[in-house]
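As you look at this complex, bear in mind that one protein chain is not there, while each of the others sits in place.
Should a chain be cited, it is by its letter among A, B, C, D and E, assigned in written order, with residues numbered from 1 in that chain.
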Amino acid sequence: MNKWQISEVVQKALSEDLPFEDLTSELLIEDNLYGEAYFLAKEDLVVCGIPVVEEVFQKVDGTVELSFKVKEGEEVSKGTKFGVARGKVKSLLKGERVALNFLQHLSGIATVVRRMQKKLSPYGITLLDTRKTLPGLKVLQKYAVRVGGGQNHRFSLSDGLLIKDNHIKACGGIEKVLEKLNRTPHYAAVEIEVKSLTELSLILECEANISAVLLDNFSQKDLEKALDMIKRSGKKVLVEVSGGVKEENLDRFLIPGIDYLSSGAITHSVKAVDISFKVDKVWKV
Amino acid sequence: MNKWQISEVVQKALSEDLPFEDLTSELLIEDNLYGEAYFLAKEDLVVCGIPVVEEVFQKVDGTVELSFKVKEGEEVSKGTKFGVARGKVKSLLKGERVALNFLQHLSGIATVVRRMQKKLSPYGITLLDTRKTLPGLKVLQKYAVRVGGGQNHRFSLSDGLLIKDNHIKACGGIEKVLEKLNRTPHYAAVEIEVKSLTELSLILECEANISAVLLDNFSQKDLEKALDMIKRSGKKVLVEVSGGVKEENLDRFLIPGIDYLSSGAITHSVKAVDISFKVDKVWKV
Amino acid sequence: MNKWQISEVVQKALSEDLPFEDLTSELLIEDNLYGEAYFLAKEDLVVCGIPVVEEVFQKVDGTVELSFKVKEGEEVSKGTKFGVARGKVKSLLKGERVALNFLQHLSGIATVVRRMQKKLSPYGITLLDTRKTLPGLKVLQKYAVRVGGGQNHRFSLSDGLLIKDNHIKACGGIEKVLEKLNRTPHYAAVEIEVKSLTELSLILECEANISAVLLDNFSQKDLEKALDMIKRSGKKVLVEVSGGVKEENLDRFLIPGIDYLSSGAITHSVKAVDISFKVDKVWKV
Amino acid sequence: MNKWQISEVVQKALSEDLPFEDLTSELLIEDNLYGEAYFLAKEDLVVCGIPVVEEVFQKVDGTVELSFKVKEGEEVSKGTKFGVARGKVKSLLKGERVALNFLQHLSGIATVVRRMQKKLSPYGITLLDTRKTLPGLKVLQKYAVRVGGGQNHRFSLSDGLLIKDNHIKACGGIEKVLEKLNRTPHYAAVEIEVKSLTELSLILECEANISAVLLDNFSQKDLEKALDMIKRSGKKVLVEVSGGVKEENLDRFLIPGIDYLSSGAITHSVKAVDISFKVDKVWKV
Amino acid sequence: MNKWQISEVVQKALSEDLPFEDLTSELLIEDNLYGEAYFLAKEDLVVCGIPVVEEVFQKVDGTVELSFKVKEGEEVSKGTKFGVARGKVKSLLKGERVALNFLQHLSGIATVVRRMQKKLSPYGITLLDTRKTLPGLKVLQKYAVRVGGGQNHRFSLSDGLLIKDNHIKACGGIEKVLEKLNRTPHYAAVEIEVKSLTELSLILECEANISAVLLDNFSQKDLEKALDMIKRSGKKVLVEVSGGVKEENLDRFLIPGIDYLSSGAITHSVKAVDISFKVDKVWKV
Partner (left out) sequence: MNKWQISEVVQKALSEDLPFEDLTSELLIEDNLYGEAYFLAKEDLVVCGIPVVEEVFQKVDGTVELSFKVKEGEEVSKGTKFGVARGKVKSLLKGERVALNFLQHLSGIATVVRRMQKKLSPYGITLLDTRKTLPGLKVLQKYAVRVGGGQNHRFSLSDGLLIKDNHIKACGGIEKVLEKLNRTPHYAAVEIEVKSLTELSLILECEANISAVLLDNFSQKDLEKALDMIKRSGKKVLVEVSGGVKEENLDRFLIPGIDYLSSGAITHSVKAVDISFKVDKVWKV
């Protein structure tokens, strides 16, 4: 993640949550009250989002000090106090929720990705994300996927050629698409989504330089047939599999021959992990 | 939702997904190819986000026409083609993913909230959201909660006084907090989070004008005791219950006497509903 | 005030006043000329806006040093040199006007509020601001009211329920309004504006939980009657009075029984206090 | 005023006043309630800000219709209903306060300027504004000065050379300044602030091409002497007078020979004029 | 180009050129003066930038009407009046310079690219741009290259893998780089810059999947040798040539076997074409 991108997304988040003042802290907390609060993992998780949390407290009040006992991407077990914030109590409370909202979301992604990739690795499969990200959070979400151990598929429509069902439909069929592939930008590899074994065989026979096929929503049986067809064709093409992939059904996809498994769920249906931020000590200055 | 807020969040989302051009469409789709695509519900759902989808295509290409067969907030069943977009195929494909990312997320919220609220209504309980929202999406997420039939808790730290465990800890106990309540802004009601029956009894006995208590993470047994205490105290105070509330464990909370049930999960752990956007017909002009 | 909000408003102000370069300083002042300038109170005033002035010079040239002999909110008498800026003379002159524009406006608010609140305090009355603020300056203006010793009424339409004449008119009368009050958000207290003793009596008799009444534009005589009615009703309701309140006519409102006096004039018709910024010594480096 | 500048300042103002929803209207006003509200002058005033008001309602809800019976800059007398807004009542109420905040401030400026300029015109004097404007509102405030009938002094440090006391002090005296005037940009005229008759005589004798002198804070007597000196010198130089000029003390400055009278007060100490926005009729659709 | 991107860059340009008002037009041109002005090609050129010009006048004054006799990308010869603007004269003059600045720059790019591509086409060579674009104008410049008939190389560091001399140096030589190529994202093709025939032979012998080689700054003689080596190697690799390529030295590069010729000069050293905007008729309304 680049520094100015973190700055922008944090500013937006703080503007939402503090359009004016923190009414409750203004009422209850004196200006000269300082304190310490810790981040507590309430389940096993992969920590992700430390640089974002730092920016949150930086923007709220440059004097809050943060120290983390773990590095970005480390696994911590339930009950671990993995970080501490120290400073004006008012500032701690102003930043608390926004910091946690980022941290729980990004760690949520990294944690699931880590578990899924661990299952996939023995099969030589790499977990990929998609463009099914939450608006405004794409850079952060894709970062969390990498922290979790997965890889990023293309970031946007502007990088990478991924020919999907709607393109094929609009072109009038996969044959029409294949005719146009001689005009691809030389710096982008071509990936084509296929919906059936028939489509797949057209691609395996074509002359165009195709980097990968995306087998989307294949049944278990057809998936195996497809992998076999690809192997036998001798065509050097990477195999990405997609279609409702999530942690719960991952076992269905543990098939050698798959290079990439892409999951929209890891970014569009994120389960936040449970992290608390607890004020521990306070003192007056 | 206010018009300019939709505009801002859509612009940000498009900037992410189209920093330059849509490489694939530039390669495959002619400028004079027009077409029609429909939105297809792939599961039962509550439609939410139509004004956002309209803004997406407005910003991509002002000439795309959208028509929806349902109103915002209506339930559609699996298999329903509930809307149609008509225009340049290139523009349809440029807007597709961003439009779906919004629509699937917001409908995801509205759908779950609708189901939960239906269960809660016979018990006189209202489902509330929290400040556990995704950064940058708070206005939209809280809108989706309302579309689903829930109510919004306060939007930000700047509206509403919600005294939570960290405030109480920092003040040195609930008694200290209660002493300060005579200085609350007159336009804001006071709600206090309580963690134990002891804390609750302090509040029920105090003189301060307290609008609501938030019973957080009470066991089933203590929750019932607490509701009973409140009832017997005769104190006019609304009861909000929270603590890991989600659709899966909702039955635990179907207890008369609860006024509000607040759930972070409905905004921090949203499951996107499945919606497709399918190009149907194309023609040249 | 939050750090990023000061940053935004200062950036906007500088962009207005320095779209390009400072033509006059470019012509007359050498780059290596350094100097010192002081802030001079040309009338008795309450200093307000120091953090904003610091941000102005920070954004113009990070090396300018500021030191103030007073704290934010302190009163200084006419003739006091209450602060000093030290650095490149060009930078001092670039920041001068923008810094003074903020300082004179905010101190203008704080000064009047201080004087008014001093008069009100013996009567147990608190001065409130309104939403009649200058566009883009609301966060700063409301901060200056607090520095002056007043309290803030709600910040925006999104926090606090204030039912005004237009709502009552649109609903078809105050009775219709009262029927709807059972659906208020639990975190917001209800305040109703009343225009006549008749309206007031309806409110005093109703069952709804009303936190405050706003007696708007009552004659002196009716105001006293109203206060008496409220007292006799035994209803626990705070009393806010408004209607052309300003320093010049404050004596009219020094009546026990009023809790809050709200004045639009303290933010919509601010008189800037007179502060000079005088270059004192210069030297070459 | 340029279209995009109005758009920016209105967006900022709405963001402040509606970070989320209008809680009160959400509670009380049905979505299908439409109505009409009028703008009522509660004192004699010059209307200024119509294009801004139009942008406010455009941004809140594009379907609100506005019609004004007067043109920008026309005078209306107390009691005149000079404009009408028609549309969803919720939208009328969302836009009301922000629209009035602009309208009352800008009309406040235009009204005072109109009155002052009328007094000045028989003496051949033109009222000027200064750079003592409110941060973020400079373009609007200077527009209101023109609508009122005054003229604008330079907009920013980047246009026009105005040599003030701090420049003279930093340069080491007016003689040093005069030596540097041969390097002025050819598109900018030079104006010099003078504080004494001695300084003035130096300027009247110098060879530099000086467009105007600014007689700042001269006593009545010295002012007359200065005007006489200028006349007798035969030097073709415009005379601007400043120093605490406001409507209340304008009579002091009605002296033939003054070309421009500049007043910071007309922008830094604006008194808002009193305008109401009253919902008149409502109907359901 | 996407609509919102044009909007952003035009807003920025207008903010620069009109921070306040157009002083000259305010002085000379009446508000009720309308007129017509034409765009005149003062040399042979390819028109590029019409949608940007439309946005300029839209933002200045929505009522100006534009009509162009040519389509984007058409060639017009010297002396052609290829477009007309009709509306308030003040608005025409406010938009004139900004509109021409865009139009002359973009048409400048398109014109040179058109001439260069025409020379290259018989040799089967495609002209490419680079990332050597002017800050803030990249989307527009790359659009102009396409309008001219060239192709775009990658837009940013985030799309496409282009391994340049600094990468090779930092990795410790081309062999080290080749070892890492098994981890490339599957949606991006690999291109490597080579500086010598030795480096080229390493690449031609390696097993990695390399889409293209970029022969940078090769002498005429070495370039021919390199092309020959590639041909004889039988390796299917595209050949991009770069190194000071500009219109003046294009003949040096007209060599069969080159697929792409990339030129930084077409975007970093653009010569604006000469276009006038002449007010033709005026009338009062």
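Please note the rule applied: a contact is a pair of C-beta atoms (placed from the backbone, for glycine too) under 8 Å apart; a residue touches a chain by one contact, two chains touch by 3 or more.
Predicted model, so just to flag it, every value in this text is computed and none were measured.
Taking the full assembly into account, the omitted chain touches A, B, C, D, E. Check C:Q11, C:N32 or C:S121 against the missing chain and you find that the one touching it is C:Q11.
From the options A:S15, A:S156 or A:S211, the residue with contact to the chain not on display is A:S156.
The hidden chain makes contact, of the residues E:L120, E:A188 or E:I210, with E:A188. Interface note: of E:V113, E:L137 or E:V239, the residue touching the hidden chain in the full complex is E:L137. The omitted chain makes contact with chain C at the following residues, 11, 14-15, 18-21, 23, 59-62, 94. Residues of chain D that touch the chain left out of view are 151-156, 158-162, 185-189, 191, 209, 211-212, 236, 238, 240, 259-260. Interface with the hidden chain, as seen from chain E, comprises residues 9-10, 12-13, 16-25, 27-29, 33, 35, 37, 89, 92-94, 96-98, 100-102, 104-105, 108, 131-139, 156-167, 169-172, 177, 180-181, 183-185, 188, 264-265, 268-272, 277-279, 282.
Note that only the chains that are shown with their structure count from here on.
Contacts with chain B and chain D are shared by A, C, E. Mean C-alpha positions place chain A and chain E at a centre distance of 34 Å.
Each chain gets a centre from the mean of its Cα atoms; for chain A and chain B, those two points are 21 Å apart.
Among the residues of chain E, those touching two or more other chains are numbered 19, 152, 155-156, 158-159.
Under the stated contact rule, the graph of chain-to-chain touches is complete, every pair of chains being in contact.
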